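In this view, the complex is presented without one of its protein chains, the others remaining in place.
Going in written order, the chains are labelled A, B and C, and every chain counts its residues from 1.
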Amino acid sequence: MKIPVRNRDGVTILQPTGKITIGIGDVALRDAVDDALAAGSTSILVDFQRASKMDSSGMAELVAAFKKVKESGGEIKLLHLPSNIRDVLAITQISRVFEIFDDEDEAVASFN
Amino acid sequence: MKIPVRNRDGVTILQPTGKITIGIGDVALRDAVDDALAAGSTSILVDFQRASKMDSSGMAELVAAFKKVKESGGEIKLLHLPSNIRDVLAITQISRVFEIFDDEDEAVASFN
Amino acid sequence: MLDSVALTDMAEQVLQIKVAISSRFENIDLVDAVMEAAMRHFGFDEETVERLGLAIREAVANGVRHGNRQEPTKRVELTCDLKQDVMALRITDEGSGFDVDAIPDPLTANNLFNPSGRGILLMRAFMDEVAFDFDNNGGTQVTLKKSLPSPPSDAGSEEDES
Partner (left out) sequence: MLDSVALTDMAEQVLQIKVAISSRFENIDLVDAVMEAAMRHFGFDEETVERLGLAIREAVANGVRHGNRQEPTKRVELTCDLKQDVMALRITDEGSGFDVDAIPDPLTANNLFNPSGRGILLMRAFMDEVAFDFDNNGGTQVTLKKSLPSPPSDAGSEEDES
């Protein structure tokens, strides 16, 4: 599974599809973030509109991504969280770490 | 589960919902046909638009209904069969017994 | 859904589902719901899931009604094994069996209005293999087998992800 990437006003937008879970979806998310960093992106937005669920392995990749992007001097933010994913990110308090948006324009504009 | 009944131009239209299967849906179909006959209907149309599946118990009630209605001098016909139900009525050759319609106007008009 | 790697390696895989219910009609829906979900995961398309699900319902319903005569202390059990590229199901009850050869053919003109006999017909229509065995205590064991669909090409497997 390869995560689609697009660019808008200097922001790299990743849009994972389906399950961000152990074995496939988690690895795809990691690869997509690594690729974006390798390509020099410092503004990364993950759009979860088409994501269906996320387990603890997906969450592990999400916090790992936060750390990696921060260490490269960039920022990573989240967009369009479905209510079930919003729910588990709240319970695990991961949502305290990330800026989370419901509107793409706002999210893109928020990077400086 | 009670099957909704309406009347149009002297035709009694029954519209079973969900599963016409062993234990509930089959009994509901039998009761609805018995009630229609008791009320003196001789033109009965069963509209399967909202039916989701039918098993051999539903089919047994369907052929029993055909017999009962015929013996009372009436007619019973079928409308809007979903493809899965159409499929199993073909395999069991029950569809050879019934007049089957896709259009309600046509079906109603067919009862002379 | 299983990917093609999983299907190739199926020989060494264990994938087994068991469902045990007491003999009440409404419990048949549980078996149906569980097996429909499993069959989707195995890669069967919706139409086939619907057909195989009906065949399974008929076997379970026969165990509940004819075998166990709806006695709630008696069980119907289903075991589903995925082995190589075949889904093999076994449905057992605690009844007293029956004579398969004595079941009238529901497709002859005389029997078209017969209320019974269509369950086994549907099992045979939708499964690759249908067999009945009767254990010493009399219970019926129905075996149903169906080959898995061939694995989809990688290009066409996008929809699994959701």
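Criterion: contacts are C-beta pairs under 8 Å (C-beta built on N, C-alpha and C of every residue); 3 or more make two chains touch, one makes a residue touch a chain.
Bear in mind the structure is a predicted one, so any value in this text is a computation, not a measurement.
**Student:** Return the single residue from B:6, B:50, B:70 or B:96 that touches the missing chain.
**Tutor:** B:50
**Student:** Which positions on chain A touch the chain that was left off?
**Tutor:** The list for chain A reads 19, 21-24, 53, 55-57, 59-61, 63-64, 66-67, 83-84, 87-88, 91-94, 96-97.
**Student:** So which bits of chain C touch the chain we can't see?
**Tutor:** Looking at chain C, the ones touching the missing chain are residues 1-3, 6, 9, 12-22, 24, 26-27, 29-30, 33-34, 36-38, 40-41, 72-73, 75.
Just so we're on the same page, only the chains that are shown with their structure count from here on.
**Student:** Sort the other chains by how far their Cα centres are from that of chain C and give me the top one.
**Tutor:** The most remote chain is A.
**Student:** Take the average of all CA coordinates in chain A, do the same for chain B, and state the distance between these two points in whole angstrom.
**Tutor:** Chain centres of chain A and chain B, defined by C-alpha means, are spaced 53 Å apart.
**Student:** Mind checking the centre-to-centre distance between chain A and chain C? Centres are C-alpha means, answer in whole Å.
**Tutor:** Those two chain centres are 42 Å apart.
**Student:** Return the distance between the CA-based centres of chain B and chain C, expressed in whole Å.
**Tutor:** Each chain reduced to its C-alpha mean, chain B and chain C end up 27 Å apart.
**Student:** Can you list the residues of chain C that touch 2 or more other chains?
**Tutor:** Nothing qualifies.
**Student:** At least two partner chains per residue is the criterion; list those residues in chain B.
**Tutor:** Residues: none.
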